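Structure first, commentary second.
With one protein chain withheld, the remaining protein chains of the complex are depicted in position.
Just so it is clear, A and B label the chains in written order, and each chain counts residues from 1 on its own.
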Amino acid sequence: MAEFKPKAIAFICNWCTYTGADLAGTSRMEYPADFRIIKVPCTGRIDAEFIIKGFEQGADGIWISGCHIGDCHYQSGNYFAQRRWSIFHDELEFLGIDTRRLKYTWISASEGRKFADEATEFVERLKELGPYEDFDQIIPKIEESGASVGGDG
Amino acid sequence: MLGVMVDVSDAETTSTANATFRELSTLQSFAKKLLESGTVKMVIGYSQGYTSDRAMPAFITDPEKASSLIFDKRCFHNLTMYLKTAEIKCAGKIAIVVKGCDAKALNVLLLENQIKRENLVILGLVCIGVGDPTLEKCRICNVNTPPIYDELFGKPVPNKEWTSATFTRVKELEGKSQKELWEFWVNEFNRCIKCYACREVCPICTCTRCITDKNQPQWVPTSPHSMGNFHWNLTRAFHLAGRCIGCDECERSCPADIPLSLVNWKLIKQVFEKYGFIAGMSPDDLPPMSTYVEGEEEEFIK
Partner (left out) sequence: MITINTNSLGKLLESARSAGYRFVAPVRDGTISLFRPVDRIQEIALDLITPVKSPKEYFFSDHECILSYKRSGKSLIELSEPSKEDYAPPTVIFGCRPCDAAGPGIIREVMTWDCDDKFFLDRLESTVIITIACVEADEACYCTSVDMAPDSETGSDILLTPSKDKPGVQQEYLVKAVTEKGSRFIEQTKGWSDGTVNPAPAIEGLKSSMKPTFDAERVRKWLDTSFEDKFWDTATLACISCGTCTYTCPTCHCYDIIDEGNTDGGKRLRNWDACMMELFTLHASGHNPRPTKSNRFRQRLTHKFKYYPDLFNRILCTGCGRCQRYCPTDHALKNLLEQIDKLVSTESQAAEAVDK
């Protein structure tokens, strides 16, 4: 069997982590390319919807990263964000989401090394966890008629 | 079982079904006066329901009808949800009957500028439990005496304090494994039919257009399939983090009997444990999701 290639999404803030990723790239550091980066203006922009939607679109893991506390380009975006994730993360755990598939980091523009290391760690972790089968079970399949024909409960 | 709220002094005439609130006649005559004097245009309270076992919301404008107000253990409805409806918003100054938990909703609505204090006469009731058997929210209630009112009916009782031991039902579930929890919730949410009674009945769900009704983009799938149901129930709950006052009206209204209160009380518990916050205790405290403390750092973010 071919090696499992996880599908991961990274929502990262434009000002720090993205620049950090850029640094990792220009410094030719090696890190796996199994995740798709989605750049957002600030971690404060990352809605809980992004995480749910990510899993619905078939992601095996989701990584959220932004500026260190105190460094937010908009001053308080990450303060709000960390409270939001803190509560949201607990709720996800309570509802049975496999929270090992979520990763949160603060990575500054100068932390290219940290970016490469965290990226490697995350992809390795997802490889070990394998495909997110639990969630996949509730994603409607195109092949199935989808009609509950009653009795769906 | 219902203690001071129910007039059990008169045991012979008081079968459990029609046990009455001691201060009922005071409430009725106060409401009558408010209407007669023109202080308010309408009193929102409870009256006998359509079927004998239920109570229902009453919208009283005629002073003579004030005598139809009731209060007993069937009055679980949180009437403050009507304050978000267009009909009541344009009704002018009104009076509203609230239990402690309902009064919490008023505080949240005041905090979020959804209602005008000067347009409201709050008729607070001292309540030590509704439902038969007494509802879970009443068992752990910390507002038997309402946190906000203009006129109080009933003798105030000291309010209990919450500790993290309060949330027993949530804790029971927390003990389960991730797989068990997943199966439990997918199974529960599967029954959802997307009737949105949970949203409509919630006093704190005040958005004029709910995220699930927005389709550009369509964040929440509108279909009642497993995925759509999971998404909807998670989103509904999370939008109430730090705001839900735990009236459990959503669960009561859900025709599919999904244990929505567990989802909500998990949030209430986390917000309480992490930030020491209880929604609705005052009209001035900013909820934890709308504020922060300089320098605070969450450990789970590396």
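Please note the rule applied: a contact is a pair of C-beta atoms (placed from the backbone, for glycine too) under 8 Å apart; a residue touches a chain by one contact, two chains touch by 3 or more.
In this text the structure is predicted, and so the values were computed from the model without any measurement.
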The listed residue (B:R22, B:K99 or B:K194) that touches the chain absent from the view is B:K194
Among B:E180, B:D213 or B:E296, contact with the omitted chain is made only by B:D213
Filtering B:S29, B:S67, B:T206 or B:S223 for touch with the omitted chain leaves B:S223
Touching the unshown chain, subunit B contributes residues 49-52, 54-57, 59, 77, 81-82, 85-88, 191, 193-197, 199-201, 213, 218, 221-225, 228, 249, 252-253, 255-257
Against the hidden chain, subunit A presents residues 57, 140, 142, 144-153
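Note that only the chains that are shown with their structure count from here on.
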Rounded to the nearest Å, the gap between Cα centres of subunit A and subunit B is 35
The answer for subunit B against subunit A in the complex is residues 170, 173-174, 178-187, 190-191, 211, 219-221, 223-227, 230-231, 234-235, 237-238, 241-242, 263, 266-267, 270-271, 274-275, 288-290, 292, 294-298, 300-302
Given the complex, residues on subunit A that touch subunit B span 48-49, 52-53, 56, 69-70, 76, 79-80, 82-99, 104-106, 118, 134, 137-140, 146, 148, 152-153
